[in-house]
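Sending over a structure as structure tokens; questions will come in a sec.
Heads up, one of the protein chains got dropped from this complex, but the rest are sitting where they should.
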Amino acid sequence: MSEHIVSPKLYLGIILTLMVLTAVTVGAAYVELGPWNIVVALVIATLKATLVVLYFMHVRYSPGRTKLIVVAGVFWLGLLLFMTLADYATRSWY
Amino acid sequence: MHRTGELYGHFETLEQQRESASLGMWIFLITEVMFFGGIFLAYTVNRHANPVAFAMGSNTLDLKLGAFNTGVLLASSFTMAMAVWAGHTGKQKLITLFLILTLLLGGIFLGVKTVEYAAKFEHHLVPGSSFHIPAEDVSAAAAKADPDFAAHAQLFFSLYFGMTGLHALHMVVGAGLLIWLIRQSMQGRFTAKYNTPVEMVGLYWHFVDIVWIYLFPLLYLIDRRHK
Amino acid sequence: MSATESRPAEQFPEKHYLNADYGIRSWLLTTDHKRIALLYLVSVTFFFFIGGIFAGMIRLHLLTPKGALVSPEVYNRLFTMHGVAMIFFFLIPAIPAVLGNFFMPLMIGAKDLAFPKINLLSWYLYMIGGGLALFSFMSGGLDTGWTFYTPLSSVYSNSAVAPAVLGIFINGFSSILTGLNFLVTVHTMRAPGMTWFRLPMFVWANYATSIIMILGTPVVATTLALAGMERLFHLGFFNPQLGGDPVLFQHLFWFYSHPAVYIMILPAMGVISEIIPTFSRKPLFGYKVMAAASLAIAVIGFLVWAHHMFVAGQSTYAALAFSFLTMLVAVPSAIKTFNWTATMYRGSISFETPMIYAFGFLGLFLVGGLTGLFLGTLGVDIHVHDTYFIVAHFHYIMVGGAVMGYMGGLHYWWPKISGRMYPDTLARFSAVVLFIGFNLTFFPQFLMGYAGMPRRYHSYPPEFQVLNILSTAGATVLAVGYILPIIYLLWSLRYGPVAGRNPWPSTGLEWQTDSPPPTENFHVTPTVTWEAYDFENRPDLGLDKPLKTDDSGRGHD
Partner (left out) sequence: MQLQNSSILPEQASNFAGGVDALTLYILGTSLFFALLVVVLVVIFSLKYRRKKQTEIGVPVHGSVPLEIVWTLIPLVLAMVMFAWGAVIYMDFRRAPSDTLDVYVIGKQWMWKLQHTDGRREINELHVPVGRNVKLIMASEDVIHDFSIPNFRIKMDVVPGRYTTLWFRATKTGRYHFYCSQYCGTSHALMTGWVTVMEPAEYAAWLSGGAQDANPAGAGEKLFTQYSCNTCHLPTGKGRGPSLVGLYGSKVKLADGTTVQADDAYVRESILSPKAKIVAGYQPLMPSFQGLVTEEQVLSLTAYIKSLQAPAPASEAPAEAPHMGKK
């Protein structure tokens, strides 16, 4: 399956990026952005998670089936969150 | 179910066995995603309902320790990835080395977590009968329109302990798996041809890392600006 | 059974999975999926009877408006424990863990599931969970309703909630591991030639079910864990007095528990999709559509959960969306119903016991499913929500549908499981008793429900008494219909005539091996060269060639 062998150099690049992103997100937390603070924090977290999934977990080099599983998992989590929060968001509508 | 070498009797080939293990692991991780998903949802809804208490609770967490730990865990993911790489390239010594490094970093993470937990115990911020919020915090919160602050803060801390505790539990399981791998690896069981266990534990370890990648901003970062 | 008589008598195989090894250890430590299936068979039957006894007491109590049997406290415990035992410990594991476990590997030509040890672990988790539930039943019982709504369950109830919740939590992992095992098995363990579109529909059904199990069950596990912690440590995730929200619990609970109803019905649909072609000696009508419909039910089934909460205080617009999606999920079920009917068209239909059950399923599932449409419709649900109309709806679909399917499957595969035949006439008779008793029990409940009788009432206004008496009378008939099979199936183990490899005959791989099968399932790994349900090109079955396809030209597609 994932017989593709990633070079340690790439891994090193990824981990450095992850560290930088961590520093960025900590810094951003102190900047007053109103509701955007949450968005920024979560976008950076998602970026980091994506890097881990694609490279450390080799999904980028994995067969379509693995990709499908990952996408399906994220999608279902999204369903749970989105559809429930949609209720809360629209409670006050008439 | 008899077994010949690495191959279990109900499989026809090693390739089939490897594929099954990998598929099984990925499916397992998806169930984990949904498992944590429920708590993340509970966190979101409760935070939305009690913004003041959650913001103040979040500010009691030690950001330096949290950020440090994030770095540690990311680094451990890196060493884990290197262990898998060493497996694929058949460098037996390196497998063991990287596994040990991963275990060490995981240990540091758990150690720091213990320090953080201990601080919370000291300040009576652990949900339960001894939970206590200083009176001035309560009145400060009441001024910000949350008279039931003590209860709501307790909610924050129960989610904090629930989420980080569940994460730590996963780390402990992961550490156990690493020890099991290290023992096998020292016996030279893993080769370029057979290293499925290393790869599988690797997937698990990265997943646990990802959970933390989200826990860190949600618990430590959001609402920092209020201080 | 008549087909058997015309064929040469077969011998009971000398060595098979049942006598491969002896002693209690050989069962409790087995990794043979067939033996694990039998462990499940015994345990789910046990819980069915526990639940059935509670049901009997419920019905007896409701004979009079004031309540004939027990105090309100006890009555509330009865229906809660009835629901918990039946849903979590009987019906959810029933078809997948018994029939699926036994037959999926056989049907795809594998030696076992992909992870035999995990399979055994699933059973142990089930037993631990079940043990905790029993412990809760015996140490004061449980009075929250099977839905565990907060803050009633987490703050106000004084019953043994914690052990029950923990039991269901642990049982959830059993379900997750079963689903995981099935998914991997279908992907990696198929015999040569067994392509995706040659899989029997029962395998597709279990595949779809497994998807629900792995994606839904973890969420109910977290939910119950949160509710349990809320109860034990006085936290407030769902308690408004401490800052939480009770409706959130309902969202989380139904996110699993609605899809869970499809965990119950999909495998039963799979069983029916095996039985109808076999006893019509004809391919399943619209094979690919049927497979797609199973997956569609599993996926769309995840989008409708809040139809249980139309009057629970969710937003108006969310209710609209969920009602809309509920209507969509009814469509694949409609497609399935029509395809089963069409499968019988121009078949060669015989009426052995499994087919009688399949007819029962079809009729009762129709009523249950169609009444689901009333509930999915917003305007009507505000009237019938939490009345006996709901009770009737779900018993029609779960008892009339899923349990009928389970019984049908048990009768269909019994010769393979045990190697022996049961008395067919008696079995058909008891299927008919079941059908009559069932309708007598639950049809009146539609009427009382629409007239306004709320569910979970230990006493009720006198105008509902006549209907309640009818319902109780029906339940006694129903009980007979469930006890008879136990008797004759056990009898057949010893005295039943030898069944032979393929008594009906049927096209699936599972019928190619001995009855009962050997431990390794097949003496030689089979290679599949035929399509599913293809009676036409199977000389080995000893059947005629089909009549000439007719002028309508619709012989093949």
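To keep things simple, chains are lettered A, B and C as they appear, and every chain counts its residues starting from 1.
Heads up, the rule we're going with is that a residue touches a chain if its C-beta (ideal position, glycine included) is under 8 Å from a C-beta of that chain, and two chains touch if they have at least 3 such contacts.
Everything quoted here is computed from the prediction, not taken from an experiment.
A.B. asks: Determine which one of C:F89, C:Y287 or C:W305 touches the chain that has been left out.
C.D. replies: Of the listed residues, the one touching the omitted chain is C:Y287.
A.B. asks: Given that one chain is not shown, which residue among C:V247, C:I275 or C:L509 touches it?
C.D. replies: Answering carefully, the residue with contact to the hidden chain is C:V247.
A.B. asks: Sort through C:E73, C:D424 or C:E520 and give me the one touching the missing partner chain.
C.D. replies: In the full complex, the listed residue that touches the missing chain is C:E73.
A.B. asks: Specify the residue from the set B:D148, B:D209 or B:D223 that touches the hidden chain.
C.D. replies: Residue touching the chain left out of view: B:D148.
A.B. asks: Please identify, in ascending order, the residues of chain C that touch the omitted chain?
C.D. replies: Within chain C, the residues that touch the unshown chain are 2-3, 6, 72-73, 76, 143, 145, 149, 151-152, 155-157, 240-241, 245-247, 280-283, 285-289, 310-313, 316, 319-320, 323-324, 327-328, 330-331, 334-335, 337-339, 341-342, 344-351, 359, 362-363, 366-367, 370-371, 373-374, 376-383, 385-387, 447, 450-452, 454-461, 463, 534-536, 542-547, 549-550, 554-557.
Methods note: only the chains that are shown with their structure count from here on.
A.B. asks: Between A-C and A-B, name the chain pair that shares the greater number of C-beta pairs in contact.
C.D. replies: Of A-C and A-B, more C-beta pairs in contact link A-B.
A.B. asks: Quick check: how many Å separate the C-alpha centres of chain A and chain C?
C.D. replies: 38
A.B. asks: Taking the mean of the C-alpha atoms as each chain's centre, how many Å separate chain A from chain B?
C.D. replies: 15
A.B. asks: So which bits of chain C are touching at least two other chains?
C.D. replies: 187, 215, 219, 248, 251-252, 255
A.B. asks: Which chain B residues touch at least two other chains?
C.D. replies: In chain B, residues 19, 23, 27, 30, 34, 37-38, 41, 45 touch at least two other chains, as defined above.
A.B. asks: Please output the residues of chain A touching chain B within their complex, sorted ascending.
C.D. replies: Touch list, chain A to chain B: 1-3, 5-6, 8, 11-12, 14-15, 18-19, 22, 25-26, 29-33, 37-38, 41-42, 44-45, 48-49, 52-53, 55-58, 65-66, 69-70, 72-74, 76-77, 80-81, 84-85, 88.
A.B. asks: For the complex, give me every residue of chain B touching chain C.
C.D. replies: Residues 1, 9-12, 16, 19-20, 23-24, 27-28, 30-32, 34-39, 41-42, 45-46, 49-50, 53, 127-128, 148, 151-152, 154-155, 158-159, 162 of chain B touch chain C in their complex.
A.B. asks: Help me check something: in the complex, which residues belonging to chain C touch chain A?
C.D. replies: 187, 215, 219, 247-248, 251-252, 255, 302-303, 306, 314-318, 321
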